[in-house]
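Dropping the structure in here first, questions after.
Apart from one protein chain that is not included, each protein chain of the complex appears where it belongs.
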Amino acid sequence: MYQITCPHCGPRAQTEFTYERTTDSVVDPAGDASTAMQALYTRANPMGLDDEIWRHTYGCRAWMVLTRHRVTHEIHAVKAIGPEALP
Amino acid sequence: MTDATSIIALPAAPLHALEIWSNPMALATRVQKALGFALPAMNRSAGNGSITLLRFEPTVWLAEGAVSVLVDTLGDDGALTAIGGGIVRFRIAGPGWRELLMEGGVFDTSAAAFPVGATAATVIDHVGVRLHAESDDACIAYVPSSYAQSLHHFWDEALPLLAS
Amino acid sequence: MKTPYSAFSLLRGALNGQKHWEPAWRDPEPRASYDVIIIGGGGHGLATAYYLAKVHGIRNVAVLEKSWIGGGNVGRNTTLVRSNYRLPQLHNFFEFGLKLWHNLSDDLNYNVMFSPRGAMFLGHNDGDMIKLAERGDAMRCDGIDAELLSPKQIAKIEPLLDLSRNARFPIDGALIQWRAGTARHDAVAWGYARAADALGVDIIQKCEVTGFVKDGNRITGVETTRGRILAGRTGICVAGHSGHVAGLAGLRLPIESQTLQALVTEGVKPMVQSVVMSQSLHFYISQSDKGGIVMGGDPDNWPSYARRGQPTIKEHAIAQAVTVMPALSRLRMLRTWSGVTDMSFDGAPIIGLSPIDGLYLNAGWCYGGFKATPASGWTYAHTLATGRPHELNAPFSLERFMTGATIDEAAVGPFPNHR
Partner (left out) sequence: MSGPSRSATGEETIPFTFDGTTYHARPGDTLAAALLANGIGLVGRSFKYHRPRGIMTAGIEEPNALVTVGTGGRAEPNTRATDVFVYPGMVAKSQNRWPSLSFDVASIFGLAAPALGAGFYYKTFFGPAKHWMRYEGFIRRAAGLGNAPTEPDPDNFSQRAGFCDVLVVGSGPAGLKAALEAAEAGSRVMLVEQDAEPGGSLLRDPDSAIDPAAIIARIKALGGEVLLRTTASGYWDHNFLTLTQRLVEPGAVPPHGFAQRLWHVRAGRVVLATGLIERPVPFANNDHPGVMLSQAVRSYVRRWGVLPGNRVVIATNNDDAYVTAQALVEAGAEVVALLDARASGPAAPSGVTVYHDARPASVTGRKHALRKVTAVVGGSEQSFHADLMAVSGGFVPVAHLHMQAGGKLTWNEEAQAFIPGETPQACETIGAGLAPPPAPAVPPAGKAKKSFVDFQNDVSLADIDLAWQEGYRSVEHLKRYTTLGMATDQGKTSNMVALSRLAEKQGVTVPEAGLTTFRPPFTPVTMGLLAGAGARNAGAHVRRIPLHALHEAHEPIWQPLGYWFRPRAYPLGGESLQQAALREARTVRTIAGLSDVSTLGKFEVSGPDAARLLEIVCATTVGKLAIGRGRYTFMCREDGFVNDDGTVWRLAENRYLLTSSTGGADRMAHLISYVRNSLWPDLKCSVVNVQEHYAGIALAGPRARSILAALIGAESPRHMGYAPGTLAGVPVHVLAASYSGERAFEIHVEASHAAEVWRAIEVSTRAEGGAPYGLEAMELLRIEKGHVVVGGEVDGRSTPHDLGLGGMLNKAGGFIGAAGLTRPALSDPNRNNLVGLVSLDGPIPEGGMLIQRAGQSPQGHVTAAARRILDGGAIALALVQGGHKRHGEELIVTSPTRGEKARVRVTSPHFYDPAGERYRD
């Protein structure tokens, strides 16, 4: 059960969050088809760090990118993504 | 124990989602002028007699009470959307409310971590709930209407466990 | 030749203190080159080696295992064996395997304790029952056994299920495959290892592949912790670690590794006869021969290689099992463990050629690899022996994701975590 430091809410339990996908598998709906299918259907799936999009679904509902290690589960960095927000 | 911890469903009240999508600073000052208090920071609340703003999300405030004053301050930078029909508010009052809200939960509702005036959204017994620490002996829980009865039962059943 | 296993040979052992048994498999040093190298000493890798030697007569084969054989998913699954899938490509493939299961102990001369005691999916509403009938009809039309059960019939097989009408998830019926069941997972790995070793296959443990030897667009061998080993054809067969090993060859597969938790209770007298699963809930229960209730549920739906689960995911699966079978409540969870599942992006496996010459793929088994062990071994051996897929694994090509011919049993699309 990770503790994920939400950029807006601070440290929270993992059950409030949802994993969406890796940042390199984001499909641009307006992009060309072959790039889109490469993004959708190929993964590095490394035994190490990867950048992943998560959402604080049961918390502030905001989205963020976690740089997370897939063996040690250490979370090296969290970066908020989404519209510009008041502090 | 003088007064036991209780869970009471409050009557429906106008609730709106106030969302800002552009020029947040400019809109914030316009709202402050209109309301007389600044938009609360993340996981805080603020209000005057007629309206309370509770912030659970980076770009959205839950507005409780009369929002008409805000309608024409938003311009093209934000919107108000009614959401009250989908929420049941519970007042959880008494000395054990902080302990009760940790039942089936994962969020720290102790006084240090969740002081009076604070707000937080979390999950309790598989239901997404929003909390507002109204005072030292009362907390308001905003529960999706469809889950209200089930969660109320869950809290009732756990009451006997509170440290007597 | 090794001493064949039999009741007689056991009695002979009773007299000589069981001194006459040889090691079940040798512990050879790796040779410089082989006709075929299989990376991964799990169930599928060992089965592939066995069928290469037995069916295709190719014995100059090495199975490279980074730690000890049977230590991966074959050693940590919940032992279910069935072929009751809705889509034809899947149920035909798993049915071919189920036929092999029925004769596997004799074929390997190693009792894998395959126990066809029935596997049923419970239906909790009309929608479930239609879906189960549809799955059963699809199977029956392709010659595979499937039968609908009424609540009364279910009560005779599993009296401890909550068949009351006011249950949160009432049981309206079930679809059972009587020829399905369970097997002793370790015995499958050891049985295939012993039989393959007897045919001359080199099983090399403590030998991790750290890179590939490439000549243009052809793989000619592997670099390992015990030196370089060349091969005519190299087959990746590492299940949960497919992403990592394929990455060493520069391949990005449509696979993300997730943690799948399972657990066993303390042993009790017989209480669960068959394998119990659900159409709309996500848990599966069976009872081992030592009396422990073995169960599991959904995977932890985010990527991980750590073989360490998130506790409330397991707790949610247990809540579903206890709701449907209340008698489980006072048993105690004895042990919980996790495997690394190679979740493919349509839920079906990938067995066939890779874009690189001489390198072949066997991966994407999600949480259903154990039941596929014989069929996967047989078809992968055919692919490695002939350089072309067998008719049964032809649909499971890597290209299908780009052509769009995905085989999506759960019908939820590319993301394993949306399943």
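Every chain is named by a letter (A, B and C) in the order it is written, and numbering of its residues begins at 1.
Here, contacts are C-beta pairs under 8 Å (C-beta built on N, C-alpha and C of every residue); 3 or more make two chains touch, one makes a residue touch a chain.
Computed from a predicted model, the values in this text were never measured in an experiment.
Within the entire complex, contacts from the absent chain reach the displayed chains A, B, C.
The hidden chain makes contact, of the residues C:V36, C:L260, C:L328 or C:M343, with C:L328.
When the omitted chain is restored, the residue from B:A28, B:V69 or B:I83 that touches it is B:I83. Of the options C:I318, C:V340, C:A381 or C:L398, the residue whose C-beta touches the omitted chain is C:I318.
Within the set C:V213, C:L230, C:V268 or C:A394, the residue that contacts the chain not displayed is C:V268. Panel shows chain A; residues 1-3, 13, 18, 20, 26-33, 36-37, 40, 53, 55, 57, 61-63, 72-73, 81-83 of it touch the chain omitted from the view. By the touch rule set out above, chain C reaches the unshown chain at residues 5-7, 9-11, 13-15, 17-19, 21-25, 27, 67-68, 70-71, 75, 88, 101-103, 105-106, 109-111, 113-117, 124-127, 130-131, 133-134, 136-138, 140-142, 146-148, 160, 162, 168-169, 175, 186-187, 190-191, 205, 265-271, 281, 287, 289-291, 308, 310-312, 314-316, 318-324, 326-337, 400, 402-406, 408, 410-414, 418. Taking the complete complex into account, residues 12, 17, 19, 21-22, 60, 76-79, 81-87, 102-108, 110, 112-113, 125-127, 144-151, 154, 157-158, 160-161 of chain B touch the chain not shown.
One rule holds for everything that comes next: only the chains that are shown with their structure count from here on.
The touch graph of these protein chains is an open line. With every chain reduced to the mean of its CA atoms, the largest distance from chain C is reached by B. Between chain A and chain C the centroid-to-centroid distance comes to 30 Å (mean Cα coordinates, whole Å). Work out the mean CA point of chain B and of chain C, and you get 48 Å between them.
Here the CA centre of chain A is 27 Å from the CA centre of chain B. Residue positions of chain B in touch with at least two other chains are not found.
Residues of chain A in contact with two or more other chains: 15. The touching residues of chain B, counted against chain A in their complex, run 20-22, 24-25, 28, 39, 41-43, 56-60, 106-107, 120-123, 128.
Residues of chain C that touch chain A in their complex: 241-244, 247, 252-257, 301-306, 308, 310-312, 345, 401-402, 414-415, 417.
Chain A contributes residues 1-2, 14-15, 19-22, 37, 40-47, 50, 52, 70-73 to its touches with chain C in the complex.
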